[in-house]
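Here the complex is missing one protein chain, while the rest keep their positions.
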Amino acid sequence: MPRKRRLRPLSWLRPGTRGAALAAVVLATAILACLLVPLLWPLDQSAVALDRINQPPTWTHPAGTDDLGRDVAHRTLYGLRVSLLIGAVAALVATLIGGAVGAVAGTVGGWTDRILMRIVDTVAALPHLLLGIFIVAMLRPSLGAVILSIGLTHWLSTARIVRAELLSLRTRPFIDAAISGGASRVRVLTRHLLPHVLPRMALATTLMVPHAVWHETALSFLGLGLPPHLASLGNMINDGQRSLLTGAWWASLTPGLAIVVVTLAIAAVAAHWRDRLDPRVRAELQL
Amino acid sequence: MNGLAAHEVTVAYGRQTVLDRASIHIGPGETVGLRGPSGCGKSTLVRVLALLHRPDDGHVSIDGNPVTGARYRVAAAVRTRIGVLFQSPRSAADPRLSLADIIAEPLRATKAERIQDRVVELAYTAGLTTDLLRRQPHAVSDGQLQRACLARALAHRPDYLLCDEATTMLDASTQAHVAAVITDHQHRHGTGVLLITHDPALMHRWAHRVIDWPPDQAAPATAVEHADHH
Amino acid sequence: MTAALTIDGLNVRFRLRDATVHAVTDLSLTLHRGELLAVVGESGCGKSVLAHAVLDLLPANAATTGTVQFGAGSRPVRELRGRHIGLIPQSPATALTPVRTGRSLLAETLRVHGRATTDADTVAAEAGLDPADLDRYPFQLSGGMAQRLATALAIAPDPAVLLADEPTAGLDRPLVDHTLDLLRRRCAAGTAVMLITHDLTAAQRVADTVAVMYASRIVEHRPADEFFTAPHHPYAAALLDSLPDRAFQPIPGHPPMLTDLPAGCAFAPRCPHASPDCAAQPAISDGAACHHPLSVVGAP
């Protein structure tokens, strides 16, 4: 069936070089901050300060405090840390599953391919947040359960990408030309197949991190992710919901902005990378 | 018997039989032209002769020695005796590699010696400048890319060269250049060349004898008379 | 002879991310009624852009200067497409709307241009397409049938000027001949035809006049019989000499990139007659843009 499939959100982003550089700087800063914050500014997760609840942003608390008097900026950094960690690990899990399925479908081909891809199509139709909720509910909310629930529901696009790349490579005469030139099976795999497939898989993993972050924050927001006292972005937005009615809008604002900025930065960097992978985009106009 | 030959080769894709007990022989140093309508199995025949496709029945022989299997099952030393030049240089070149890497690839695959010198020599033969060698396929024209593919095909000094509509997409000048390079190689190494083309003028000029394909529906092979053949 | 199409000082530039493509430079030509002009050149010389530039169909990153005029009128091209100027596109398979039948496309074109939709069968037959095949979808047509349908769509409004952009690419020789004969017949009926092709044999077969493009410019523009017997421009001569039924001699060197054209004559680096004069762009005179035209070299 001739179908144009663009299955990932944020895959439309077409940043210029300057935009991508800006995004890379933002992303690097965020990652660095997440890595350094436990060393420079450790957080006691369970500490509350009831003498300064729901304070608006000031110089001492640049993002204000929440309804338990906790510093929102500080907890946002910790939340980002946990979200990015979960996002990266879950994306890796999803890539492993998807990569394996895609590799089998793309190399074996024929009926195996047809059946696997039909299964992928069908699994893609499963409501993945509901499945995630189910998995987490049955395993008790925990880091492992969240990662598993994301990994099991997000591998499909990677499977499709790997399969499509392998299938298109299989029919390309340059593989034939390599064989005819005396290349061994191992050499064709390592020199001609993997160099095309691996960057695409890495790209797919990167683009999956924002999804994993959304999924994780959604579960936490619903109270099904990490234990509520832990600083996670979803938990914080949920906490902020309580303060909202008292007019303390800042408690939810900063963690949400952190999600938006970081996922946009990841997507912009990945999109730039994708454009560089594709020489046809670079050539742009063939006369 | 010397030469590259297909003996009673049958190839079917699913229910469709593309080649039905087809035979062909290309002797050393001769240029055999093959012509016929689109979709008559010419390209499949090239893939079979290039040992890239295992026929369902029949076999290929090189200088009288039958070859079993195809692709990786054939020893690299046997595979490299047959060069192939495909119709579309775009799809026959790895878009990631520079033109120099494309030419060097078969040499590296067989761990040849003095690869750098050989690449320079091949590039010179194919008329590629050093500036072009550094570029990737998307930054050169079809004609320039096909020259690189030609250099790659000649890297192992093949005894047989199969050209599957290799100049159809090229300009007259590049076509003449490719033909000149191949003919020159043929004269120096006694290469047997299979030439597939729709262009009667090119066929007349280049091929020593012409076979109409599929053979059972056409007149027997005719020899082309040449006043001069450079 | 009346001018059916006049192009004056046409320039087309494409702005890319890191370069500018000079696709057409200072191109002027006149096409008369009943004339078949073949625009020939190697791929990448800018000739394919010409058709879209004339029809004002270039993408947004193209900058065009110069004038294109049809007949004596001065109406903008977009109002003249179809009725006054028709296009036989390069790859008919992709040029046909995939979800509609040939009949639906042809009837639509006829209706828009004020002809009876019942003429569809006649027009199809004229283009050599069996009217029964009009009820098929484009993906059900062979390459040759798609080509004929695309031709039928172009000639349906009976345009005064017909642009054929590589109409023979990828076709077998009998189909090539059929297409060329059809263009020739249109000329006989008074249509002006511009055939853009890299196939010199095809040009020789049907053209009245030939324009050779090299590196975005027309370097020679002369009557076909004169051109094929005694070309003036060294590039044109070399191009003819590379044909398999002539000397079969390649031109040394490579054509320049359209992103990086030299200041003077673009052919000078490959030209056996090049001299210091060639650092300046030659004006077209006596049908050739060359400081050392061959006829002068041979017979002063």
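Order of writing sets the labels: A, B and C. Residues in every chain begin at 1.
Heads up, the rule we're going with is that a contact is a pair of C-beta atoms (placed from the backbone, for glycine too) under 8 Å apart; a residue touches a chain by one contact, two chains touch by 3 or more.
In the analysis below, contacts and distances are computed from a predicted model.
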| item | value |
| --- | --- |
| Omitted chain, identified by the protein name its UniProt record gives, among "Hydrogenase expression/formation protein HypD", "ABC transporter permease", "ATP synthase subunit c" or "Anti-sigma regulatory factor" | "ABC transporter permease" |
| Contact set of the excluded chain (shown chains only) | A, C |
| Residue, one of C:A60, C:A132 or C:A283, that touches the chain absent here | C:A60 |
| Residue of C:L27, C:A53 or C:L87 touching the missing chain in the full complex | C:L87 |
| Which residue of A:T29, A:T122 or A:T190 touches the chain not shown here | A:T122 |
| Which residue of A:S180, A:T205 or A:S252 touches the chain not shown here | A:S252 |
| Residues of chain C in contact with the chain not shown | 52, 55, 57, 59-60, 80-83, 86-87, 89-91, 94-101, 108-109, 112-113, 137, 139-140, 150, 153-154, 156-157 |
| Chain A residues touching the omitted chain (full complex) | 1-7, 9-10, 12-13, 115, 118-119, 121-131, 133-140, 210, 214, 217-218, 221-224, 237, 240-241, 244-245, 247, 249, 252, 256, 259-260, 263-264, 267 |
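Throughout what follows, only the chains that are shown with their structure count from here on.
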| item | value |
| --- | --- |
| Most distant chain from chain B by Cα centroid | A |
| Between chain A and chain B, centroid-to-centroid distance (C-alpha), Å | 47 |
| Distance from chain C to chain B - Cα centre to Cα centre, in angstrom | 32 |
| Whole-Å gap between the CA centroids of chain A and chain C | 50 |
| Chain B - residues contacting chain A, complex | 47, 50-52, 71-72, 76-77, 79-80, 82-84, 86, 88, 91-96, 105-106, 109-110, 136-139, 149, 152-153, 155-156 |
| Complex contact set, residues of chain B against chain C | 37-38, 127, 129, 132, 141-144, 171-177, 179-180, 198-202, 204-206, 230 |
| Chain B-touching residues of chain C, taken from the complex the two chains share | 42-44, 143, 172-173, 198, 200-201, 238-239, 242-245, 248-252, 254-255 |
